[in-house]
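Omission of a single protein chain aside, the complex is shown with its protein chains in their original locations.
Chain IDs A and B follow the sequence of writing; residue 1 opens each chain.
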Amino acid sequence: MTAEAKQACADLLAEYAYLIDADRLEDWLDLFVEESTYQIVPRENYVRGLPLQLMLCENKNMLRDRVVSLRQANIYNIHVDRHLVSSVRYLGEESGVHSVGANYAVFQTDQDGQSRLFSVGEYIDSIVVEDGAFKFKDKLVIADTSSIPTLLATPL
Amino acid sequence: MTAEAKQACADLLAEYAYLIDADRLEDWLDLFVEESTYQIVPRENYVRGLPLQLMLCENKNMLRDRVVSLRQANIYNIHVDRHLVSSVRYLGEESGVHSVGANYAVFQTDQDGQSRLFSVGEYIDSIVVEDGAFKFKDKLVIADTSSIPTLLATPL
Partner (left out) sequence: MTAEAKQACADLLAEYAYLIDADRLEDWLDLFVEESTYQIVPRENYVRGLPLQLMLCENKNMLRDRVVSLRQANIYNIHVDRHLVSSVRYLGEESGVHSVGANYAVFQTDQDGQSRLFSVGEYIDSIVVEDGAFKFKDKLVIADTSSIPTLLATPL
């Protein structure tokens, strides 16, 4: 049972990365339940308990708005994302909420075909089952990289 | 059953990366069936449907030839490859052909011990079972990185 839940959580994270990289952000929204939060926090702020965030969506509608605005912003910042996500650490389940952690690295490739490291950090996620599918309830991205070289246009 | 097939595909990709990194390209050939294809395509060409490829082997003999010529070319481009492959997305099985996707990053280290990002991109693979072993039928490498800084000597 735990092994299956763990695998399902790992598959969700792989799908999350895939849909961002494929620029299918509208489908990516389907990985979140309505009452979900999505945050990107620089690691130093997270450690110090500072409230400053790079992105904060307190429900799925805010996340939808974000995707709409990304569709406009991306006209000026065309790149391809590529995620590598480490093997998922399954931290347990309580009242139907699965807790997992993982490391990520995101590489970006510009229109000249040059790739570079964009951001590394950590995911801390709460995952629930809705209509038989594992989905994000709360996704927290703690970015080690706070010196973002370009506009933070896409989610991490 | 699906879980086992998925794991076997993931193991094949791990072995694929390992054998390239260990410079055991002759053993690496064993991971492909005779009637196999191996392609490396820059992502922009793939998206636009352009035929230009960085590498195209339409059967295993072409891949064998490639390895032979690599053994000569590598005299002039000595480096160590290091692959990181993301967790494998298992897309299903049809008529004995398993479809999987994964992300990769390849780092290269030169003779001075300096490492740098060489290529990131995506694998889209068709995998079959031959004599009880999972092997590549078609391997498509879509490289985000099209601005390859050195001779593309080894497979990705």
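The criterion applied here is as follows: contacts are C-beta pairs under 8 Å (C-beta built on N, C-alpha and C of every residue); 3 or more make two chains touch, one makes a residue touch a chain.
All figures in this text were calculated on a predicted structure; none of them were measured in a lab.
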item: Residue of B:Arg43, B:His83 or B:His98 in touch with the missing chain, whole complex considered; value: B:His83
item: Omitted-chain contact residue, chosen from A:Leu29, A:Val97 or A:Val120; value: A:Val120
item: Residue numbers in chain A that touch the chain omitted from display; value: 3, 42-44, 84, 86-89, 101, 103, 105, 117, 119-122, 144-147
item: Hidden partner chain, residues of chain B it touches; value: 7, 10-11, 13-15, 17-18, 21, 80, 82-85, 87-88, 105, 107, 109, 112-117
